[in-house]
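Structure in structure tokens, see below.
Excluded from the complex is one protein chain; the other protein chains are retained at their positions.
Coming up: chain A.
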Amino acid sequence: MIRTEELLLNVGPQHPSTHGVFRIIVKLDGEVITEATPVMGYLHRGTEKIAESLNFTQIIPYTDRMDYVSAMTNNYVLVHAVETMMGLEVPQRAEYLRLVVMELQRVASHLVWWGTYLLDIGAMSPFLYAFRDREMIIDLFNELCGARLTYNYMRVGGVKWDAPPGWLDKVRAFIPYMENKLMEYDKLVSGNEIFLARIKGVGAYDAKTAIDYGLTGANLRCTGVDFDIRKAEPYSLYSKFDFDVPLGKTGDCHDRYRIRLEEIRQSLRILKQAMEQFPEGGDTMGKVPRVLRPPAGEVYVRIESPRGEIGCHIVSKGKAEPYRLKFRRPSFVNLQILPKLLVGETMTNLITILGGIDIVVGEVDC
């Protein structure tokens, strides 16, 4: 029998596979992990504290910087919370624009995940394909609001900019393009034996564990639990659309992979319907008071971000600034299961499992 010395290994915070500045300390017995302790806070900027001295419109750019891969959904959860509190109406055209950008964002976010995940595992070229196609969405956003990553696009009561002439046609053209590319992705990667050997049966857990750990998004649905907030508690216009919620069975990395790819397809389905229903003309900003002062009280709203349930809890005292603003960040909550999953796994699987959870450290630390 080979005896190995226990080794304490520091992974991160600067490591290409940690998707930012995430650090984890692992205890190794040979190649096998016996204990894992995540260390967070390297990207903590105190967003919630800063927000207490800003008015609601000023907070929107800060939400862009939480989950910077999916800024549109973050924008939405904040403005939606304030609108819920104040009982504001959003014009149809603005709501459609929001829905379209949120679904485009979901596609873009999953593309980043798909590319970087395969890069983590050792496949270089899919990353280039994914970023080539994501670039088209980024260009669409750039044309819409002048930013590629931190959009600051939504406002309480509507959106900042209407779609420029011809923009919707570009979105329409993007949908079939992306559908074709998805088939290309499947041909290129999804059946690859080496890839499957790396992800099948790795990082598996059951539905009960997933619920207990408060996992949401693909991390929950890979165990077969049918919970997508777009369906379960429809917000925005989602009740008007026909789409499926892909579910897994085994709860392993392979199921999470399949679900995310399928979610891109479903988002394209929603986009296609949205393009058909898109209202001609109309306002993009509803009637809102000049100074936003939600009534005293509190509200908790949640939406489905590409990573799971993102929630916003606002406590207001009737002032223009929130008394307390708390974001429920899916990356932060989903990451909690990592130390449990890693025990007994090898070092190589650490990257596979961490990548499979799909975190954005800006959101973990907030």
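Keep this in mind: a contact is a pair of C-beta atoms (placed from the backbone, for glycine too) under 8 Å apart; a residue touches a chain by one contact, two chains touch by 3 or more; residues count from 1.
Just so it is clear, contacts and distances are computed from a predicted model.
Engineer: Quick one: the chain not pictured, UniProt calls it what, "NADPH-dependent FMN reductase", "Fumarylacetoacetate hydrolase family protein", "NADH-quinone oxidoreductase subunit C" or "Purine hydroxylase alpha subunit apoprotein"?
Structural biologist: Options "NADPH-dependent FMN reductase", "Fumarylacetoacetate hydrolase family protein", "NADH-quinone oxidoreductase subunit C" or "Purine hydroxylase alpha subunit apoprotein" narrow down to "NADH-quinone oxidoreductase subunit C" for the missing chain.
Engineer: With respect to the chain omitted from the figure, which of A:182, A:299, A:341 or A:354 is a touching residue?
Structural biologist: Checking each option in A:182, A:299, A:341 or A:354, the one touching the absent chain turns out to be A:299.
Engineer: So which of A:172, A:200, A:272 or A:313 would be touching the chain we can't see?
Structural biologist: In the full complex, the listed residue that touches the missing chain is A:313.
Engineer: Tell me which of A:19, A:134 or A:328 is the one touching the absent chain.
Structural biologist: Counting the whole complex, the residue in contact with the absent chain is A:328.
Engineer: Which of these, A:103, A:133, A:304 or A:365, touches the one chain of the complex that we don't see?
Structural biologist: Considering the complete complex, A:365 is the one touching the chain left out.
Engineer: What does the interface between chain A and the hidden chain look like in terms of residue numbers?
Structural biologist: Chain A touches the chain not shown through residues 40-41, 44, 46, 48-49, 84-85, 211-214, 225, 227, 232, 291, 295, 297-302, 309, 311, 313, 315, 320, 323-324, 326, 328, 332-333, 335-336, 365-366.
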